[in-house]
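Excluded from the complex is one protein chain; the other protein chains are retained at their positions.
As written, the chain order gives the labels A, B and C, with residue 1 at the start of each chain.
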Amino acid sequence: MTDLLYSDVEEELRASVRSLLADRAGFEAVLARIESPEPVDLKLWRALAVDLGVAGLPVPEAGGGAGASWRETSVVLEELGRAVAPVPFLGNSVLAVAALLGTSDPLLDAVAAGTRVATLAVPLSAGTLKTWTVTAEGDRLDGTVTSVVDAGVAEVLLVPTAAGLYAVEATDTERTPVVSFDLTRPLTDVTLRGVTGRLISADAAGTVERALRAGAALLASEQLGVAEWCLTTTVEYVKTRRQFARQVGSYQAIKHRLADLWVSVTEARAVARYAADCLATGDPDLPVAAALAQAFCSPVAVKAAEECVQLHGGIGFTWEHPAHLYLKRARSNAATFGSAASHRATLAGLVDLPA
Amino acid sequence: MTDLLYSDVEEELRASVRSLLADRAGFEAVLARIESPEPVDLKLWRALAVDLGVAGLPVPEAGGGAGASWRETSVVLEELGRAVAPVPFLGNSVLAVAALLGTSDPLLDAVAAGTRVATLAVPLSAGTLKTWTVTAEGDRLDGTVTSVVDAGVAEVLLVPTAAGLYAVEATDTERTPVVSFDLTRPLTDVTLRGVTGRLISADAAGTVERALRAGAALLASEQLGVAEWCLTTTVEYVKTRRQFARQVGSYQAIKHRLADLWVSVTEARAVARYAADCLATGDPDLPVAAALAQAFCSPVAVKAAEECVQLHGGIGFTWEHPAHLYLKRARSNAATFGSAASHRATLAGLVDLPA
Amino acid sequence: MTSAGLTRDFLAAHDPHALAPLDFLRARFDAGLAWVQYPEGLGGLGLPREEQSAVDEAFTAAGAPDNNPRRIGIGLGMAAPTILRHGTDEQRHRWLRPLWTGEEVWCQLFSEPGAGSDLAGLATRAIRDDDGTGWVVDGQKVWTSMAHEARWAILIARTDPSVPKHQGITYFVLDMTAPGVEVRPLRQATGEAEFNEVFLTGVRIPDTDRLGAVGEGWAVAQTTLMNERVAIGGGASPREGGVIGVVTDVWRKRPELRTPALHDALLRLWVEAEAARLTGTRLRQQMAVGQPGPEGSAAKLLFARLNQEISALELDLLGEEGLRHDEWTMRRPTVVDFAGRTAGYRYLRAKGNSIEGGTSEILRNIVAERVLGLPPEHRLDKDLAWKDLPK
Partner (left out) sequence: MTSAGLTRDFLAAHDPHALAPLDFLRARFDAGLAWVQYPEGLGGLGLPREEQSAVDEAFTAAGAPDNNPRRIGIGLGMAAPTILRHGTDEQRHRWLRPLWTGEEVWCQLFSEPGAGSDLAGLATRAIRDDDGTGWVVDGQKVWTSMAHEARWAILIARTDPSVPKHQGITYFVLDMTAPGVEVRPLRQATGEAEFNEVFLTGVRIPDTDRLGAVGEGWAVAQTTLMNERVAIGGGASPREGGVIGVVTDVWRKRPELRTPALHDALLRLWVEAEAARLTGTRLRQQMAVGQPGPEGSAAKLLFARLNQEISALELDLLGEEGLRHDEWTMRRPTVVDFAGRTAGYRYLRAKGNSIEGGTSEILRNIVAERVLGLPPEHRLDKDLAWKDLPK
């Protein structure tokens, strides 16, 4: 039976991560950073990866990891979502780890330990990848991949080609920063011109599919974290903000909207936990769980962020208030690893509801 | 410029019809009738058709009609919708009149005068009709048409076949009453076995298309009437019903829902008027206006009826309260002359938004 | 001995195929295997509630007769826990055994035409009779399922109109065969009458059938209502259990009805239904480890909305068939058969889901105030005497 609760260990992990983020990734710090030359916080990343050891949670201890599971990874993602923290966790600890876990490549050690930041060179929007934009001639790679997450700070890029998945040194590639819609998750266009790669797996298709599925399953936990922050923050705000000499949260229309949002967030938690557990346990229902996770949690996070802005009134629409960062993250996540609509289309095939 | 307002003449017509319906089609009377052996009120119909002369409003006076237009017809439909009155107006004064108007058939006289009730033998759900279930061999017709509106009381049936549109005497056919979901709009299955028909038009396809388009355009006004009754009745109820020593209508969540519903009904009025005016004036935008009318007004009426039931609480769920008749009419209308979704698909072709 | 062992022994000693069903059920009750979490002597063994499902499964596997739990749901789910918690020993022993075996059906006389969401505003009066040994009750109750089959009713009535409304209510058990009890069917939008109106005219209730203290009825009723909401929201179901399974079945079997717009609409609802199902699963896991979360209210809200949206989609899918119904005959079902009727029936019946057992509006208030801690509605009726409230 799938366990949809949080274990004590998971709750302890959450507390450590939350405490670190509260210290180091407060809103003012994040806001200042995103328009700075270093939008990603590598010091914070090292604290997470090295001090807390969360960079490779599902990797066996022998492989440099923490010997935990994807369930714990999902808890970290909830907290990173709550803080919209600009660290290369999604690229490194979800995509790269998932891609490398199936191989016996020694690179996994460093990636899981957080000492070499890696990411998978696919467009962040990809739910599946059927064609390759990089070609391999022997070990020389040519081509461009757009909108790659965490590629700006990665040392190693995992590049899929028809001939297999290759590891390349990031500094050998041309990296052009993208003006990302989500400022806390910078994207990079990567161009390879005759770059030398090292073959990691001949089965790029299978590896990428596995990584993107892990991404879809786990992103739901980040979306849950975003939604929870938005709900909690809004509830607190409407308790204190007064208009017409009454707390805004005493107006029934507001109360009912927040109640409905709470119901949605409650559902999102069950759905996200289910996906994380299926991924952690290798449950055969994983394809359904991952598609369901994105089909459900993605719009919930957007809705929560939209309600957060609206119910804060004018202040929620300013740059100086955190709400916009969550709105941008939620909206950006809605186009990450495939849209909710594309995941519904995937489900149609999986659960025999053909068009 | 399309006139979306009501003229003084239209408002006078509305007042006459409303007054007649208030006298003769009160809720208790309608409720008693729908489970009786005569679910359609032919006395009321005669009062409408003969006394008020609304059976053939768009028909020129020379053709037995009132020499008005489809705009006036739409006002009558609003009022009939407000009363969910069980009279054969939709079959006779919309479908049959629209079908006959393009012909010079003398039957139009009697139909427009309301002295012979006619209807078009198509399934009420049909938005378009591309195949015929009745065949003509010379003037002998064979086949079955299901779910025909007003066929139970019609004297003449207009039957489309590949060879053209025929008029047949209703008593020559086998008519099986359907247990209709909308009890105030009884349907009938009609079977013809070698029935003699009189050819009215060789172009059955064009005639049926014209009639169904008129139906779609005008049904929006009935839907507006249904929605208005539901909104008005609910607003009145929540002003008087108290729970927790407060009027239910003083709770903001209720207020906001009713405000949103009022906005939708306000829109539905503009959309329904536009469709009626396009039909009345032969505006080339009629195909868009008719599809828009159903795509928009159909869900508004359903929403209004659903809110009416819900906001009345328990009493709105009883047989003894009128709300259920409006819910059934609204839901049944949503499957009449094509669903909202099918009209959206029609719009896609008309306004160049291909799949 | 464990409940598993006791069950084994009981089944060894009592052949379910040899004994008359009622005798078997009485014996099972007396053995403490009816509801193991109840005290010994009252059908239980004082064991954790979680052990019950294994016991039930063992009985089912042995082909034992059951007590037709859907028919006696109000007794099992609402009356019994209230009697257990607030009844005297004598009351418990008198009522619980025939309640559980199904010999006596129970109904609930709470709602009134003027007191729906605002249940505590009820107007049914109970006045002490002249000799002080009982009460005389007058009033009208509504939305009472099973009243026409019930032997007993749980009843709340106003015993003191001169105090604020929550303070003047007392909780009784009413003999439905008593003179002055009149049950009339209440027909619904579906044409059926699942429910009844119950008119009480000078009905006498002995004071020994009062549950809890005079004026404490509102607190007692909370036990009943809490158990009602758990019952409505509860129940594990497999994927595509419930109404979603009906419409996916239509979709799979009848490709000619499919359109691209309906396809995405169906998938949206499939996703919603599966999310609601997992939410229910998580709720039960929380309860099993003793963290009763507030997800129960969420479950009921979702159940109502999904039933309504899914049945509406089914009508959209069916087109002309949705214009046609099976029958409008006034019937008196004892259980709601969602799957056995037309899509139109499901559509109409589901409208009741957001009204019965607490409207969705009241549930949202509960979530907003109790879960999110938002300020309560402005109320006039907490301090004023009931008789002085605007009606």
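Please note the rule applied: a contact is a pair of C-beta atoms (placed from the backbone, for glycine too) under 8 Å apart; a residue touches a chain by one contact, two chains touch by 3 or more.
Being a predicted model, the structure only gives us computed values, none of them experimental.
Across the entire complex, the residue among B:97, B:126, B:301 or B:345 in touch with the chain not shown is B:345. The hidden chain makes contact, of the residues A:8, A:28 or A:320, with A:320. If you put the missing chain back, the residues of chain C touching it would be 260-261, 263-264, 378.
Looking at chain A, the residues touching the absent chain are 35, 123-126, 146-147, 178-183, 187, 242-246, 251, 253-254, 302, 306, 309-310, 313-320, 323-324, 327-328, 331-332, 334-336, 339, 341-342, 344-345, 355.
In the full complex, chain B touches the omitted chain through residues 2-5, 235, 238-239, 247, 249-250, 252, 254-256, 258-260, 262-263, 266-271, 273-274, 292, 295-296, 341, 344-345, 347-348, 351-355.
Simple rule for what comes next: only the chains that are shown with their structure count from here on.
Set against the Cα centre of chain A, the chain with the most distant centre is B.
If each chain is reduced to the centroid of its CA atoms, chain A and chain C end up 43 Å from each other.
Distance between chain B and chain C, defined via averaged C-alpha coordinates, is recorded as 41 Å.
One finds 52 Å separating the Cα centroids of chain A and chain B.
Looking at chain C, residues 260, 361, 364, 377-378 sit in touch with two or more other chains. Annotation for chain B: residues 251, 253-254 touch two or more other chains.
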